[in-house]
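Report on one structure; see the data block that follows.
A single protein chain has been removed from this complex, and every other one stays in its place.
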Amino acid sequence: MPRPAAMEPELLRNFPRKPFTVFYPFERLPPAEGLRGRQKLYLKRCVGCGTCAKDCPSGAIEMIDWPDEFPQELKNKAGKVPKVDLGKCLFCEQCVESCPRDALEMTQEYELATFDRKAMEWIVDMETE
Amino acid sequence: MAFDPFWYILLYLFPQYSSTLTILQYIFQQQGNVLMDLFKIIVFPGILFVSFLSLFAEWYDRKIYARLQNRVGPFHTGYHGILQPLADIIKLLAKEDVVQSGAEARSLAAAPIFAMTLSLVMLMFIPVYRSAGIISFEGDLIVVLFLSTLFALTVILTGWFSTNRFGEVGTARAGMQLIAYEIPLVLSALTPAIIVAYYYSVPVQVNNYLLTVYGTLPLTAIPTTLSSILTIANITQTQATIGIPFILVAPISFGVFIIALMAEIEKVPFDVPEAHTEIVAGWQTEISGKKLALYRLSSDLEYLWGAGLATALFLGGPWGPGWDIGLSTLDRLMGAFPWGYVFGTIWFLVKVFAVIFIIANLRTLFARFRIDQVVQGAWKYLIPLAFLNILILQTVFYFDLFGWQSTYYALLWIAYMI
Amino acid sequence: MSRKRPKLKPSLKEDEKLKAELEKAFGETVKVWIPRAKRMFIKVKPGDHRKVIQWMRDNWDLQHVTSVTGVDKGDTFEIVYNLYKYQGYRTYPNVKTEIPKKDPKIETIVDILPSADFYEREVHDLLGIVFENHPNLERLILPDDWPEGVYPLRKDWLPEGVE
Partner (left out) sequence: MSTVKIPIGPQHPALKEPINVTIEVEGEQVVDGKVRIGYNHRGIEKACELRTYVRDIYLLERVCGICSHSHTTTFTQGVEELLDEDVPRRGLYIRTIVCELERLHSHMLWFGVAGHEIGFDTLLHYSWRDRELILDLLEMISGNRVNYAMNTIGGVRRDISKDMIPTLKKGMDTFRERCEYYLKLCSEEPTVLERTQGVGVLPTHMARKLGAVGPTVRASGVDMDCRKDDPCAAYDEVPFEVCTWDSCDVFARVAVRILEMIQSCNMIQWMLDHLPKDEIRLKLKRRVPEGEVLSRYEAPRGELIHYIKSNGTDTPERVKVRTPTLANWPSVEYMLKGCYIADVPIIVASIDPCISCTDRITFVDVEKEKTWMWDSNQLRRYGIEFYKKKRW
């Protein structure tokens, strides 16, 4: 019962069809909506309690005091803000879960490659609302 | 040389170059002068044309292979990746050439050059624009087949020189496979010669009938001696005169030829000597840089040589139905400059790429055999098949089974209608 | 809403039957308890763990060693042989023994159950427990240039710089 060239019909059926591969840098597939990309911090809600830093499995979050380029009037009492080192971050969304005020949120931005490690240090874009 | 409108059109178009044109015309009028032959060897059907054609053939093969697998294949270099083979070769030429301490450096350096020249010489025999290649003498079919065994020799020597354990295993496998597949290759290449022999030994009146249909046979056309049958030029010419490509007459030997050819060029079902997953790269493990570039180019050339030989022997070489527009009968078969060039080459390319498509398709279809299955396949299946095919042809022609003459006339009538 | 999971403790009578068999054969040198269905822990003195496993192989036709686990409990090593009986009622006996840390020696069970040699080599590699007359007790996991006598899985060995 072995039939030589058993795959021939499948090959010919696929020959005229458009290839399955996508040219990543030029064409981009839309990311799934549940994708866990870079974090986003809502400054107004954050109280600087640091539970996210404690819960982060890879110790990527570090609490630093309020940098001056942030709007001063929103400064919270503790004066602390989480800084995420994306080199260490696992994107596991544990910080978002354990934050009491749910001030952190995961965006869908996944292209985070940089040349210099320093640039990986501080990538938390802030929201003011 | 019959009156040739070509030159006068040129003079009319470019009156200001009239002096150079007349000199050129004088040079090209000479039949068989040095410049003409040099041009043939170096440029047109010679080295330049063939190497670029082989690069294009590799690109074409990779594209078909990819498209059959529902993916895109080389894309970013040049239009749709057409320069990819060239880019590979240039990259390899720039790469550092590492020589193993244990290997004999000099002989390892000589082997790729030997392989390269061998494959170029082999390609000289293939008829591209007219029924005879650049080098064509009586009995050149045997010489071509002998050169392909020499090519197998270079493969074995490189693996042996590189004294690498994977190389050793690869060489042993290459030796077994190439020798085992030499016999079916030669047998299936001889079947067209047998057909030509029977065609000419047929009683004269059939020839005369044929002559009336096609006009005069070329002067050297009546090959009665053994060596004249075995020339590629006569085989292509006979296919041109009969009007039927030999694939219709002997399809089995075409199949056997293609399979044996894939074993010679080490295409996927038979690429056991350089099986990537088992023994890294087999006999090519220790070659790098310039040597690898030469080897890749020579393997492409051999791929093209295989396809070219298949077209010449089975698909009628440069012959094609649109062959005889505006050509005198004598020129038609001898391939006069320039019209013969154009049509002959076009038909040659069409057929070569058809054969490459078949091989690429077969490449996609099969998994790689084990070395014992490859060798068993040759001795148990392919060689008996080739013998059987020759047997059938002999009996059919000799005993005049089912009225060979009548079938012959019928075939002729169909050919005439095309 | 954490109601007890009914299935976990269904009919324990199968396990009880096996436990009874074991206790009848070995009397009080064997301490058996059953935390849940299809699990059975057997505490044994270091000497006679071979006898228990031998007995299990003959009576219960048990051939499959799932793994051998070494636990560093401060001053003693605890070795657990996780076995798997899939003839008849499929259950998971685990034979546990304790050996002092100073001279960590114990007989091997490779001659009884051949599939245990990879696991014993691994435990030897990382905890330093010597399995006597083991056919080839070479190194399995750690790289060749790993310093002799240093066993990473012991509690006292801390990889530097782990914050």
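To keep things simple, chains are lettered A, B and C as they appear, and every chain counts its residues starting from 1.
Here is the rule we go by: contacts are C-beta pairs under 8 Å (C-beta built on N, C-alpha and C of every residue); 3 or more make two chains touch, one makes a residue touch a chain.
On a predicted model such as this, the values are computed, not experimentally measured, just so you know.
Shown chains touched by the undisplayed chain in the intact complex: A, B, C. Of B:Trp59, B:Phe114, B:Phe151 or B:Phe166, it is B:Phe166 that touches the chain left out of the display. Touching the missing chain, out of B:Leu92, B:Ile371 or B:Ala386, is residue B:Ile371. Not every partner is drawn; the one left out touches subunit B at residues 68-71, 165-166, 168-169, 172, 268-269, 271-272, 275-280, 364-373.
Within subunit C, the residues in touch with the undisplayed chain are 1-5, 7-8, 35-36, 38-39, 41, 63-67, 69, 71-72, 80, 82, 84, 86, 90, 92, 94, 113-119, 122, 125-126, 139-143, 145-147, 152-153, 159-162. Where subunit A meets the omitted chain, the residues involved are 1-4, 6-7, 10-11, 20, 32, 34-36, 55, 57-58, 87, 90-94, 97, 115-118.
Throughout what follows, only the chains that are shown with their structure count from here on.
Viewed as a network of touching protein chains, the structure does not reduce to a path, ring, star or complete graph. Nearest to the global CA centroid, when each chain is reduced to the mean of its CA atoms, is chain B.
Inter-chain contacts peak for the pair A-B, counting C-beta pairs in contact.
Using CA-based centroids throughout, the chain positioned farthest away from subunit A is B. Taking each chain's centre as the mean of its C-alpha atoms, subunit B lies 69 Å from subunit C.
Taking the mean of the C-alpha atoms as each chain's centre, subunit A and subunit C sit 43 Å apart. For this pair, subunit A with subunit B, the centres built from the Cα atoms lie 57 Å apart. Along subunit A, no residue makes contact with two or more other chains.
Of all residues in subunit A, those touching subunit B in their complex are 5, 7-8, 11, 14-15, 17, 19-21, 23.
Those residues of subunit B that touch subunit A in the complex are listed here as 66-72, 75, 361, 364-366.
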